[in-house]
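Shown here: the complex without one of its protein chains, the others still in place.
So, chain A:
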Amino acid sequence: MESKSLSRDCNNPNPDPKMAFHFLRALLHIQQSAATTSFTGRRRRIKRAAYASMAYSSGARRAWSRALIHTLRRRRQRQQRARTAVALPRRIRVARPPRREVAAADQAQVLRKLVPGGTGMEYCMLLEETADYIRCLATQVQLMRNVVDSVTNS
């Protein structure tokens, strides 16, 4: 059974050195502070490192990576502010309407929410950015698998 498009990358042993470097360096930092962080905190930081290494490997070249970098920075600022700020009463959330069946025309709308920066993109750009985003995601997944394999076999 074909596992995924990743099987194409198996023949390429050097998918993305920039991505690998960034991710490994982040993992090392996370491990060095492992004694002080909880499992959840570590997991969150690793997940952030994964998306950050993806975003920085494409850098400013792609709209999705620019949007992702922006999102990561905003999240970090919010986290830092939350650590110092006083807890304020939360806004009351309105219940969402029940999900209706997604019509064919709405698929593009669904896709926009999945691709970073997608909501601001014109249709053709969305399609192009999506293809690149998927390729990059697959490379990141392959990288993480390699790291897991190396660590478990070391």
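Of note:
Here is the rule we go by: contacts are C-beta pairs under 8 Å (C-beta built on N, C-alpha and C of every residue); 3 or more make two chains touch, one makes a residue touch a chain; residues count from 1.
Everything below uses one rule, namely that contacts and distances are computed from a predicted model.
With the options "Leptin receptor gene-related protein", "BHLH domain-containing protein", "Vacuolar protein-sorting-associated protein 25" or "Centromere protein M" in hand, the undepicted chain maps to the protein name "BHLH domain-containing protein" (source: UniProt). Remark: the omitted chain is touched by one listed residue; of A:L28, A:A60 or A:A95 this is A:L28. Although one chain is hidden here, its contacts on chain A can still be listed: residues 1-5, 13-15, 17, 20, 24, 27-28, 30-31, 34, 39, 42-43, 46-47, 50-51, 104-105, 107-108, 110-111, 114-115, 122-124, 127-128, 130-131, 133-135, 137-138, 140-141, 143-148, 150-154.
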